[in-house]
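Here the complex is missing a single protein chain, while all its other protein chains stay put.
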Amino acid sequence: MSHIRGRLGKAADDVIRYSASIAFDQRLYHHDIAGSIAHARMLAHQGIIATPEAEAIISGLKAIETEIERGNFPFKPELEDIHMNIEARLLEKVGEVAGKLHTARSRNDQVALDMRLYTGEAIGKTINRIREMESALLNLASVNQKVVMPGYTHLQPGQPVLLAHHILAYFEMLERDIERFNDALNRVDVMPLGSGALAGVPYPIDRNMVAAELGFGKISSNSLDAVSDRDFVIEYQAAAAICMMHLSRLAEEIIIWSSAEFDFIEIGEAYATGSSLMPQKKNPDMAELARGKTGRVYGHLIAVLTTMKGLPLAYNRDLQEDKEGLFDTVDTLLATLEVMAGTLGSLKVKVDNTKKAVSRGYLLATDLADYLVGKGEPFRNAHDAVSRLVGYASAQGKTFDQLSLEEYRRFSGRFDDGVYSVSVASSLKARDVPGGTAPKRVSRALAVAKRKLSASIRKAK
Amino acid sequence: MSHIRGRLGKAADDVIRYSASIAFDQRLYHHDIAGSIAHARMLAHQGIIATPEAEAIISGLKAIETEIERGNFPFKPELEDIHMNIEARLLEKVGEVAGKLHTARSRNDQVALDMRLYTGEAIGKTINRIREMESALLNLASVNQKVVMPGYTHLQPGQPVLLAHHILAYFEMLERDIERFNDALNRVDVMPLGSGALAGVPYPIDRNMVAAELGFGKISSNSLDAVSDRDFVIEYQAAAAICMMHLSRLAEEIIIWSSAEFDFIEIGEAYATGSSLMPQKKNPDMAELARGKTGRVYGHLIAVLTTMKGLPLAYNRDLQEDKEGLFDTVDTLLATLEVMAGTLGSLKVKVDNTKKAVSRGYLLATDLADYLVGKGEPFRNAHDAVSRLVGYASAQGKTFDQLSLEEYRRFSGRFDDGVYSVSVASSLKARDVPGGTAPKRVSRALAVAKRKLSASIRKAK
Amino acid sequence: MSHIRGRLGKAADDVIRYSASIAFDQRLYHHDIAGSIAHARMLAHQGIIATPEAEAIISGLKAIETEIERGNFPFKPELEDIHMNIEARLLEKVGEVAGKLHTARSRNDQVALDMRLYTGEAIGKTINRIREMESALLNLASVNQKVVMPGYTHLQPGQPVLLAHHILAYFEMLERDIERFNDALNRVDVMPLGSGALAGVPYPIDRNMVAAELGFGKISSNSLDAVSDRDFVIEYQAAAAICMMHLSRLAEEIIIWSSAEFDFIEIGEAYATGSSLMPQKKNPDMAELARGKTGRVYGHLIAVLTTMKGLPLAYNRDLQEDKEGLFDTVDTLLATLEVMAGTLGSLKVKVDNTKKAVSRGYLLATDLADYLVGKGEPFRNAHDAVSRLVGYASAQGKTFDQLSLEEYRRFSGRFDDGVYSVSVASSLKARDVPGGTAPKRVSRALAVAKRKLSASIRKAK
Partner (left out) sequence: MSHIRGRLGKAADDVIRYSASIAFDQRLYHHDIAGSIAHARMLAHQGIIATPEAEAIISGLKAIETEIERGNFPFKPELEDIHMNIEARLLEKVGEVAGKLHTARSRNDQVALDMRLYTGEAIGKTINRIREMESALLNLASVNQKVVMPGYTHLQPGQPVLLAHHILAYFEMLERDIERFNDALNRVDVMPLGSGALAGVPYPIDRNMVAAELGFGKISSNSLDAVSDRDFVIEYQAAAAICMMHLSRLAEEIIIWSSAEFDFIEIGEAYATGSSLMPQKKNPDMAELARGKTGRVYGHLIAVLTTMKGLPLAYNRDLQEDKEGLFDTVDTLLATLEVMAGTLGSLKVKVDNTKKAVSRGYLLATDLADYLVGKGEPFRNAHDAVSRLVGYASAQGKTFDQLSLEEYRRFSGRFDDGVYSVSVASSLKARDVPGGTAPKRVSRALAVAKRKLSASIRKAK
């Protein structure tokens, strides 16, 4: 971390414009001030500065925080970054003693601290938003608990499933997302101050006191690593990329399901938009934006990985590039979760249409094959028989229940009257295994999910 | 392209925040207004609207442009984007007739037009900046035309080269960058207006007139493609990624060359920075930032490719994500070229140190092998002999010219007095092939490069 | 480029396994041999080696090529790469004189040459495959020239378009792809031999003669650049990424169109697959694979960009990583084009279903608004009226032609009997602008495309 040495007209302007980070790192002001206050307290506690000096510094910092929150703080690009802006302002406010705050600290460990405080906070917010999204999913599943729809593979109808079962698949994805963010938190939760520029500091500081004050669970073990480590930034971005991928899948389904051809759902007015040219349209714009913004989050992940590649130890100015991508990823993920939860909350399922779709497409073919297997037919034979049966029915333009027993028996002598009891309901009910779509299994899974969510929300409070 | 249909409290706020693009697409205001003026003129010329109507619209648009440029324009997020903001303001300014501007146009073809105007302009600026960077390279090469340095492979000294030859390698890279941007321009230079929302428009418009007015060379051939094509955005980003890669290589060399251990160059005060903690340091921050920002440009490339993957035709709202990444790439590339040109202009080469480096490391080993080949030794044998000779000299701590003829002859009987005329100068001079480092070749290459650059600058004027 | 120095048991094995490239670079054998033959001829022509020496070398190389093509060549991993394998074999075949082939050449310029010969050839093949794909598109458009389908934005039906118009949008994309590959060819078409390891060679070679022999249009201008430039690899990959993106869009449409709900097309038996479990299914696997493989091509692009980032000049071993990604991209793109062309050739359009889809969803709403504009209504008012009309019709479950004039007139007094002549046919016909979907425009566009394709195929022959 460094300040501009030269002051040479256009060159200096170009350089400031290129290197100043105040436009985006000002969002770290709170973390920077909190870190400085903890540091000042510790310095006084250890007798490195006098208590009145610490008090002056701390009250100056608090006044600055108020200024920033009220929008009265005079940010100056020529002071490059949030740290220098606050430092310079502190000097104006409390005089020479301000300089003592920088005892036993470098901008390298200071910025590492700020980024860790920021990222820890971002993880907390992210998990909360995921919980809200989970709540929206569970709500949608509850309200539509009896709705049947085709389960697809290859976007072809495969077997009937409960809509709630389909929705709960997304609950599982989001649960894993939460796990990943929580795991990442373990690597964020490390207090780097005391690493100095790269080698540690020559003062009798108490690093654990600072950590405790700021709520960290651990202190860093190696000063060179502490100032050059950005793993935690990458880890947030990787977890966010996977989470956005999940949301993009849900978005794609919302888009496809709102097409006139599927017509399974209607998106609420607030989350759909009309067309300037085509007055009849109601577009799933929010889902499209969510899907599109997946690209941006993937991009930020690859950006920070690229930036870190091949950097020698310890701090290099390249590391300044860790911020904008992370900030945008956090903003994008939080907003996407919010808008997607809203969209889910606004959905109306068109039950007649999902039902009609289940009756199309011979979705019970697997069940017919299983029926033959139950009658003693080896699986491959049963599969072949039903395959030919489907070809026949399709050519005749008949659904299964429109076929006569005689027609059935052309394909296998094992068919008998029982074939007519193979139904959507029997198909669902038969899949009575943990994780299966049998109504009682889904109902239990939904209850488990609700309990899990309530427990975790209670815990978070 | 669409407007928010619902207006429902928090949901509406979330949705506007998520989908509004006015914060970043306002930089398209000039292109949007230019496009609208050309469209209005054409509508009048074709008799689709009356000439006084067109005149009212055009003078309203011009007034709006002035407002924006003076900073008096009231941007409104709830109007989502630059197009709606201008449209709404036009209505305030000229009344109902404003609505006629949207005859025979959709926001889908309008935004495609704006992005093409913007990208075309960005390419022009980019090429200019590359020219300036090339000029800085040629200057550095000229000033240091006789400076010799080690040519490296694997960061190990290989053979002596002229510094100017090394610098000219970057000139070649930048020439290819210019070619790529020019090629991309061919795909940008296509006028999409008249494509409507997706199918073309039902009015007797003259698309070629609009193209001519706006300086386009071609009109688009298929309306569905025209509103959903963002190849030109990707192509700019891909060319920018390659250009940043080149700059990252130069940045890496500047960083390594300014290390205390290499110490080949000194960066001018304006482009180096000191340390808050270590007063002796002079850091190559601009080069480090340039290297680091390569990540961001790669990231934007992958972002837009991801966004476009698997989108059905024609316009989808995902396409809104084409903008921020492109804008940031353009800004980053322009600023990096500027700062790197400045850095080059500020460099002082430490001739004694590059010379010393050439004397280290047995750089003439290849020449000694070639000398033996010239005496009739097969290449592989010559190579082996010199390899053993280097081992011997290194163990003795001697350079080649400190070896006696007797010592030479222990490794090959073909060595004679002539071996002492193998020198850095002879090594350079011998590489007298097109593209080689022989001084007269480099001097010619430098002259050619200068002529090429002047010609292209003249042409651009 | 380098050979393994140490031979120390396990370490050596690990190292060979890690660094040997023969498993994948053996596909360069033909280019390597062609380059060596041209080099040998030139060496003899310039009197650097004797003509009989060159002849021995060349006939040895030709014999090796035959061995490889017949599968008799003994590839050895411990010889690391294709160059060393051929070199060692040449020594076995023609004895000591083999060593003379390496006069005035280094492995650095040799591998650069091979990669350029390979990439040039790959571009030729790629363009041919794109032509075949274009041919399949034009065929599909011709056969279905009168088929109408909904044109979509946001996957919502917007306006009727001709299927042929939709298909021609992909023709436009592929035309740009060809342009990009052709542009890249300009940067490939540069002969690097004579650059030596990095500085040029100390022999009176004739670089232009080698270039002419191998069909290159230019020779490289700077030896340091020539051995460290891989722009052309990246450029192929970037063009391929864009082309795969186009194919992923088409694949997505094929998948959606073959869903039971859209049911617009049927994929031929050869290009659809059944399910092991669900006998009724016919899955669009080829389209799904094409869409999925887009990821791999994007990945290879980012891989090579990452590898090149921040490398100092000139050759570094990192550059070996340029190959596998490129080879896989070329293979993937060629195969995807082939399979997608085949899939297109096998498609049957279900005309009744596309027709039915056009009648759903109030696709003529824009035309009704335009009709009102034609009657003198300002555009925004017309839009509002039709918007309310759609809401009414939808609530009544009526299509436009089921509405009475009286019902129409509730929304605008300007409606008269003429409203019933607004039809799909009139809608199409009205979009009579260049690039529009009017049948005569589409028919002309199809004819132009066919002429363009035939001309380019003729030229390629």
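Here the chain labels run A, B and C in written order, and each chain numbers its own residues starting at 1.
The criterion applied here is as follows: contacts are C-beta pairs under 8 Å (C-beta built on N, C-alpha and C of every residue); 3 or more make two chains touch, one makes a residue touch a chain.
Owing to the predicted nature of the structure, the values given are computational and were not obtained by experimental measurement.
Remark: the omitted chain is touched by one listed residue; of B:77, B:157, B:345 or B:378 this is B:157. One of A:309, A:375 or A:450 touches the chain omitted from the figure, and that residue is A:309. When the full complex is taken into account, the listed residue touching the unshown chain is A:165, out of A:129, A:165 or A:282. Interface note for the absent chain: among C:39, C:116, C:207 or C:291, the touching residue is C:291.
Of A:226, A:333, A:372 or A:403, it is A:226 that touches the chain left out of the display. Set against the missing chain, the residues B:60, B:192 or B:274 yield one that touches it, B:274. Looking at chain B, the residues touching the absent chain are 150, 153-159, 255-256, 258-262, 274-285, 288, 302, 305-306, 309-310, 357, 360-363, 365-366, 369, 383-384, 386-387, 390. Although one chain is hidden here, its contacts on chain C can still be listed: residues 1-8, 11-12, 14-15, 17-19, 102, 106-108, 196-197, 268-278, 281-283, 285-286, 288-289, 291-296, 298-308, 316-321, 324-325, 335-336, 338-339, 342, 346.
Chain A residues in contact with the hidden partner, per the touch definition given at the top, are 2, 96, 99-100, 102-103, 108, 151-155, 158-161, 165-166, 168-173, 176, 179-180, 183, 186-187, 194-205, 207, 219-229, 231, 234-235, 238, 241-242, 245, 248-249, 251-253, 256, 291, 294-295, 298, 301-302, 305-306, 308-317, 366-367, 370, 373, 378-381, 427, 430-438, 441, 445, 448.
To be clear about the criterion, only the chains that are shown with their structure count from here on.
Ranked by C-beta contact pairs, the top interface belongs to chains B-C. For the pair chain A and chain C, the distance between mean C-alpha positions equals 33 Å.
For this pair, chain B with chain C, the centres built from the Cα atoms lie 24 Å apart. Those residues of chain B in touch with two or more other chains are numbered 2, 102, 108, 196-197, 291, 294-295, 298, 301-302, 305-306, 308, 316-317.
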